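So that we are looking at the same thing, I have put the structure below in structure tokens.
A single protein chain has been omitted from the complex, and every remaining protein chain is retained in its original position.
Going by the order they are written in, the chains are A, B, C, D and E; count residues from 1 in each one.
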């Protein structure tokens, strides 16, 4: 953690979320709740007290997406470091540069990852499945989002182009698993990987817009939206009555593996079983690798929603650039 | 149960499902597995042994949907009565009449139920929700299925126009509950009832075709298909971005109430909570009423998947024609 | 929430609970822990430090049920607003007026609700069930408590005559559900509603006395006490051997619906199934309505023990006075 | 097991339960379903086919409680041995003698067990708890049932005076456990043992009457009936407001240990925790001892509802007369 | 399934298990229970009635491991085909040849699999982990069992050298997964695969001896025996205090992934997480592949303990020799 209780703060932050609140028994008094990215890639809550006074000086509201230079103090509140903002300044001139530095992102560039994704799709052979995969990549609006959105709000790959990062890693893992178990249909696996989390582009917002759940995200979930997008592309291609399409749609709907994990049906073909396992494996590998990067051997990662246990960083682990090859 | 072990059988049946099987170690020998409706409305398994001999006489294969007059014997096998077919005759001339008599159906006619359904929809006031409801009723292909399909394979309302029966009962129940809790939006409830199980028309086949799961039914489930149909009508009406549509879609997706019961999201608005409870209530009322009809007071209904307990038919219950008013 | 961290406090409160505590390593120093109702109907914890000093000034102990005017400060402690009492004054002269204003209560008066309850009971026809219902209303001690007690410590209807509020709403809901499913025995449903939570009058104290669990409440639970009261009235009426009595006792014992929710038996007659569902429905409707009253459309109610999910206040909900009609 | 498939049968049985049934599609044909105790102490189902014919010969209906000499054949049906009755004769003259031989019973006589029970009660010192214990033993109707009823329908101690057997064993075990943990109140433990299953005398019938559930047993359960009896004796003694009574009632209500095992409250005093554990221990010891008596070392007892596992009879177990000392 | 009810049987079988039983009420009458492998690789129960007569002719007891030529009849009993033996003959002269044909085995020879295993071990680099792996392969008694035992009693790889089959497939899969996630320690993964199920050689018997649980298998389980063997080899190598050894022992103990699946600790290092997932994946791939081999596209595999769902054999699956490459 970058800050400890009592540390003074003096650096720029990206405003991930912002909300002005009123003291209920004194409608004149207001304060601001912030969620901000620091240069370390970590996310911190912030508070500006008596905003009704401060805004007279600034004459400007804080917007989601602003880059602001903060002076203030860190304090531990309910096991979490929170930053009290005493003074702030907008970094409007060099904002673009700062956004680049402040938003968390994978080691590999989006271009490099896109290239790897296109490389995998170009090896697909089944005409319907390949057409369905290419339809995504050719749809400008969809693919732009696919290349830039996070893959989750908090659990794993919650970064710029985190979704792309996750898809590329899973595709290459699926490729290897299919080499091991050759009765599996490789194209079903690759298309399943491409579509399974595509609905994240409707469930979440772009990280520049906060990377939070949309209303549809909360009310419908990403599996429904992934399935709706596949339905749309299937209709475009006129293939919704084919076995390949039905199997692929089944893989999208069942990829959480269990009803209690939010899939309306459970995996009923070998490729759906494998898709679920690779998805879980890749998320866990990402989380363990990420959490262990700031630890010394012998230290433990605390259990999270993704990691069902405390995890030991042991000294036999290899040092690598990214979590996948 | 109509038959006991050892009873002789001599009456017509509707063939709900049929499969010719081969003795594995003697490819010349074949037998037939049947599922059949009797006049009592009950469903029975049947067996025809040494079909390779019998077919020489009949010179005809049995088809799903045939009406056949059977002579044979009932025997109890693994706690279930099964009918051994010694001889059979096709009732081709008066088939239509027999189908009418053999397929199980509710007390109320489809026309009467349709009328009640249209009556309820005609009271809806919210323009978008009413338009979405009317779109279903105006779509000839969809509405014809809606008026005639079963609501389930086995659990409840597994009859001719069982889906319509279930929808009408739920709508009138929803209407009453909304009168009791007037902050609820009545139109959301009614539209939710109409759409929630609409996907059954893709998940199952018509009872004349066996009332069994389709391949899509097994691989995608009816919630996905209900949501896809709502998406289609929402796009037709150009309303998919409205709050009303999003809430309705949420109700469809969440109507099983819990993730482990197959909803990809759980109820997050009051009307979704109510829809789930009315659905469960109506199914249980149907099952208890149906199972108790053939019992004497003091006898018990055995627990089933729908009824979580043995249920006592007590003597204070009222005698009524149908399970709902 | 009425207060925020740092707000000054200057207003009367009702003392719901009070406890004087000693600093363990300094027996001379004492402090007071309070739970208090504010005029907003909300409940707040309070602290008076160094009470051994302050009591020298006041020359009086604080009692549960006192109305005290407090000056002090609100502070957030472990996600909860707590009030530090710097100075206090007893409002003894106008106490009765203040009690009326400070204790939370439903929109409808106790008289109005009582009238509705008596109205429903007067329509009952089964002689034994009606006699059992009237026995409760005629028992002066029992009925006085029934008309004034809360229905729960915190979850739902935790107000003055909250139990009456809950019973009236459930009775009218049961009435409507029975109209929908006419094979159900209406009198069993109404008597079941009346008795199911009657034991709350032994499990809890009057809200004026804190509305907290009694020792019997913790050790025996309200289901046992409801059943004991029904047993008593059944013996008074000489009906404990009748089927109607046995069924009603079963409904009382099974109304939590599942063993893990504290019922020693699960529902085994249709009316017991319905009683459980109406109870759950009414509690959820109350909670959602209450929690949403202070929210704007688009805001979310946080999940609680009663509400298994965050709940959206959407803009299609109707504005109404009370949660039921 | 005494009989195997195909064995001929020629011996007397006690009729535990009897039901005449009609073939539904032939109202003239009837058959009889029996449950019978053999001399081995085992219970067997029986069938008499075409009873409408046989009864013409016998000119007499079979009653629950009859002793009948049967000739017929054993056959395995659905993993259970069932006896086909070809001919039967009533043993009316020496019926009493046969009942004594046919009903299963513990090694120790009821008199011996009663003496041990009275011995334990006579050591109780707390006046209220002792009075409550003696009230049971002095109530002629209650104590006669207590001395003769089974403790369960099937799981454990399902024999003549099985309830007494269970209570005596648990009391002596409780006595030893209290010696080990002397902060526990011995009289609470002993009174708790006496009352915890007392309701079995209302939940079940006497073994001579079949030892099956009564209607109240199914609808209310024995915990409610035990609590009702304790309430009655408490009122008789005028002690229902004492701490001792409230604690004892808590022990009765909580003795199943968990909500999901049918207790409406969970154990909240040390003696209630111990009562639950001793109850479970004694039932398991009984079951393991009983099941292992007919096995050779190295053989396994199959898992049952009471035994959560297959259990090995190993060669280090001691040979003893009864399962407790 | 090779046989149907009523088929006559005339072919050799391998006796997997045999037990002579006595009719309890007629100690002179005996029958034999058999479990036998047919040439199809399937396992069947068998019965020889009135063995006390037949043995007079044969003058010989049947032993586990015998090859017997049977004439008799197949009949369906409780959903399972069972073979009634009317006559039998021992195939003593050509027994070895028949054992080879009758015991189920993988497509790949033990030699080929052994070679692949040695190939993988020869690439290990960490001195301690490699030494621990080689210690197994050099221990003649252990390695001979490792090369020939089944990997389970029934679920998966329950064949001759099934354990070796499973280990080789998992090792090559682990190798690929480590290539994908290079921060994982490859040698830990390979050693973990080698040791995780090694205890099967104590939990089960050789398939020639029935492939059933040993007493230790039932009382201790294979995880304990795997850990004991690793402890032994660790002491031999003098490495039990090294981090590598402790991590490897952790992987063995945690490889079932969850406490409720029988691991005394849950995975706490990345390699343990991966080992568990690969183990589960490989078992499921084996089961799906095996079960689907005898099906046509469009047919379904019934759910089993290993497969949590019915599984569809779809038409896009590839035809391959073995389930892994």
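Following the convention adopted for this analysis, contacts are C-beta pairs under 8 Å (C-beta built on N, C-alpha and C of every residue); 3 or more make two chains touch, one makes a residue touch a chain.
None of the values given here were measured: they were computed from a predicted structure.
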{"item": "From D:59, D:93, D:141 or D:319, residue that would touch the chain that is not displayed", "value": "D:319"}
{"item": "Candidate in contact with the missing chain, chosen from E:253, E:284 or E:311", "value": "E:253"}
{"item": "Contact with the hidden chain (one of D:7, D:66 or D:172)", "value": "D:172"}
{"item": "Hidden partner chain, residues of chain D it touches", "value": "126, 169, 172-173, 176-177, 179-185, 187-188, 243-244, 247, 266-270, 273-274, 277, 280-281, 284-285, 288-289, 308-312, 314-320, 323-325"}
{"item": "Where the missing chain touches chain E, by residue", "value": "215-216, 218-221, 223-224, 227-228, 231, 246-247, 249-250, 253, 259-265, 268"}
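Please note the rule applied: only the chains that are shown with their structure count from here on.
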{"item": "Between chain A and its twin chain C, rotation from the CA superposition, multiple of 5 degrees", "value": "120"}
{"item": "Same-residue or different-residue interface between chain A and chain B, half as cut-off", "value": "same"}
{"item": "Chain pair with more C-beta contacts, A-E versus C-D", "value": "A-E"}
{"item": "Geometric centre distance via CA averages, chain E-chain A, whole Å", "value": "42"}
{"item": "Separation of mean Cα positions, chain E and chain C [Å, integer]", "value": "60"}
{"item": "Overlap residues in chain A, where contacts from two or more other chains coincide", "value": "218-219, 247, 268"}
